[in-house]
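Yeah, one chain of the complex is gone here, protein chain that is, but the others are all in their spots.
Every chain is named by a letter (A and B) in the order it is written, and numbering of its residues begins at 1.
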Amino acid sequence: MSFKDWFREDRLPHIFCTGCGNGTVINCTLEAVEEMGWIRDTTVFISGIGCSSRAPGYITTDSLHTTHGRALAFATGVKLANPRLNVVVFTGDGDLAAIGGNHFIHACRRNIDITVVCMNNMIYGMTGGQGSPCTPPGAISTTTPYGMCEPVFDLSALAVTAGANYVARWTSYHVTELTKAIKVGLDTPGFSFIEAMVQCPTAYGRRNKLRQVSDMVTYLKTHALLLQKKQRMEEEGETVPADMFAVGEFVRRDRPAMGVLK
Amino acid sequence: MTKIEFMQGNTACAEAALAAGCRFFGGYPITPSTEIAEHMARRLPKMDGVFVQMEDEIGSIASVIGASWTGARAMTATSGPGFSLMMENIGYAVMTETPCVIVNIQRGGPSTGQPTMAAQGDMLQCRFGSHGDYGTIALCPASVQEMYDLTVKAFNLADRFRIPVFVMSDEVVGHMRERIEIPDTVTVVPRRPLEKGTLPFTAGADGVPGFPEFGKGYGVHVTGLTHDERGYPEATDPALHAALVERLVRKVEDARHEIADVTLTQPDAEIVFITYGPPTRTVRQVLHDNPEKAFGHLQLRIVWPFPEDVLGAFPHARAFIVPEMNFGQIAREIERHTCVPVKSVPKLGGELHTPDELLAVAEALR
Partner (left out) sequence: MKLVIDERRCKGCNLCTMICPYRIFREGTRPNDRGIVIPELDRPERCTNCRLQGLYGRRLCGVCQMICPDQAISWEEEKPYEPRKVVIEF
C-alpha cells in the first residue's frame, strides 16, 4: 500500500497547472493518512472552492466539495453527526482566510476534531490571480496592479490565537516535514491546522518575476525560516527580514476538544 | 393514544422534528424562530442527538447538509435575514440532492424589518431564492397542530425526494399557544439507500437517486459543480448540465399532485378563498360567521410545488380571493394557472386580515 492507492486513477491527471504545489500537498496528506492506518470507508475529505479544493475529487474516499469558504462548517456537521468518521479539510488561503474567516476562527475555538490542510499559494489561482489576504506586500496580482498595499494574514498565528490544538507550517518543498506535520495533526485530538505554502507559478510567479517553477520553489525554500531560528534571532536582537515566514510547529497542546469519539 | 398538550408553535415544530427522528440541529438565534433552537438544545443531547450553535446561518445550513450526508435527519430553523444568508447553501443542497429541513418562521421584511411581527413575504424566495433552476417543496402550517404534522411530513418528503424542504411558517403560528394532539408515533419513511453497484447519481424512475451515506464504503464524491452520474465534476458539457437541471426540477414538479396537501370546502361555491398559513384562520372565521353566503375555501398546506389541478375542483368559481400577508406573491402563481379572476388581498404590517376586511372584499365581488 502507498498513498498512490488513494487516488481515483480514472480522474488523473488532475487540473492543476504545471508545477502547481497542490499535487505535492495532496501526496503528503495521503501519505500521512496512509501512515495513520486510516481506511477509506471512514475517512472523509471536505473542501470549499478554489484550486486547493479540487483535491478531494481525486481521492477515492467519500468527499464533499462544498461552497466557497464553508468547508469547515460542513465539516463541523459531518464530524459532530458521526464522530467515527475521520475528517480532513483541504482549503486555500482565499477560501479559509477571506470568505471563510469566520468559520475558521470558530472551528479553532470549538476545537473540533478535524485536520485542516491549507494550501497557501498567496493568490486566488482558480479565478486567474487576484490578490488574497495572504498576498505579500508589494506583490503584483490582477487586482493589485500597483503592488499589494494591505498587510498579510498570518494564518498559523491566527489558528494559535483562536485555540487550535495543533498548528504547523511548512512549504511544498519540505515534503518530509510536511508529511510528518500532517501526521501529527491527524493524530492530535481537536483542531489541527497545517499551513502548506505552495508555489503558484501560473498566477503568482508569472507576475512576480518567479515565472519558472524552480524559481518559485527556490523562493519558498529561501524565504522559509525555521521557527527556532527565528526565535533565536529575535532573542539575539537580530532583525528578521520582513519577507520571510516562519516554518515549523507553532503549537501542540491539549485543550478540550469537540467531536472526539468517546 | 394521543397526548393532548397546550403548546407553542415553535415548540411543536421542535417536538415534531424529534419524533420524526431528527438528530442534528445546527442553528443560530434569530427572532422569532429562536424557541426551536432553544428547545432542541434542551432535548437533543438527551436523545443522543447533536445540537450545535453555529457562527452564522451560513454555517448552520452548511453543518446541516454535512450532517445529512452522514445519514442523520438534520434541520435548522431561521427567519427572514437568516434565510437570505442560507440561499447559497440551499442551492448547494439542491444540486447535491441533500435531504434536509429548513424551518423559516417568517417575519416582516425586507432586511431586518419587523422581527416580532408576522409576514409571508418569503414565499417566492423559498421557491426562487438560490440561483439557477430547481424544484422545491414548501409547507405552510396554519395552526400549531399543522406545525407538528407538517414538520414530520417535511422530513419524509426531504428523504423521499432528496431535496431541502421548507417549513414556511410565520410569527403568528410560531409564537401562538394552542391545543395540540401529539400522537404516540409518527410515520417515518426512511431514505432509500444507494444500491451497491449503481452509480451514485443514477436516478431511479422517479428521478431520485439512492442515497450513498458517508462512512458506508460508497466512496462518493459530492460536488456542487455540474456532475455526471459518477458524481465527478463535468462543468462544461451542455447536454449533461441540461439533463441534470431538468431532472432536479422534474423530480419535484412531476410529483406535485402526489405531494399536494389541500383542504377543500364548498367545491360548488362561486366565491372561493384560497389561503395558506395564518390567513386560513381568518377565512375559516368568515365561513363560520356567514354560512348562508356559501363561500368556498381552498387551503394549501403545501404551496410549492404548486398543485394547479386542484383549482379545477371549483367548477363554478367566479372569483378566487387570495388573502396573503405579503404583496400578493402566490396570487400571481394562481393567476398563472386559471382563467377565473384572481383578487389578491395583500396585508402588510404584521397583522392578520380581519374577517370584516375579507367579507367586504367578497361582498364587493358579488
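Methods note: a residue touches a chain if its C-beta (ideal position, glycine included) is under 8 Å from a C-beta of that chain, and two chains touch if they have at least 3 such contacts.
Because the structure is predicted, anything quoted here is derived from the model rather than measured.
Partners of the chain left out, restricted to shown chains and counted across the full complex, are A.
Touch with the chain that is not drawn comes from one residue among A:22, A:86 or A:188, which is A:22.
Contact with the chain not shown here comes from a single listed residue; of A:4, A:209, A:232 or A:253, that residue is A:4. Taking the complete complex into account, residues 2, 4, 7, 12-14, 16-24, 27-28, 31, 172-173, 175-176, 179, 213-214, 217 of chain A touch the chain not shown.
As a working rule, only the chains that are shown with their structure count from here on.
The geometric centre of chain A is 39 Å away from that of chain B, both derived from CA atoms. Listed in rising order, the residues of chain A touching chain B in the complex are 8, 11, 40-42, 44, 46, 56-57, 60-67, 70, 73-82, 84-85, 102-103, 106. On chain B, the positions that touch chain A within their shared complex are 23-24, 26, 50, 52, 54-56, 58-60, 62-72, 74, 88-89, 92, 212, 214-225, 232-233.
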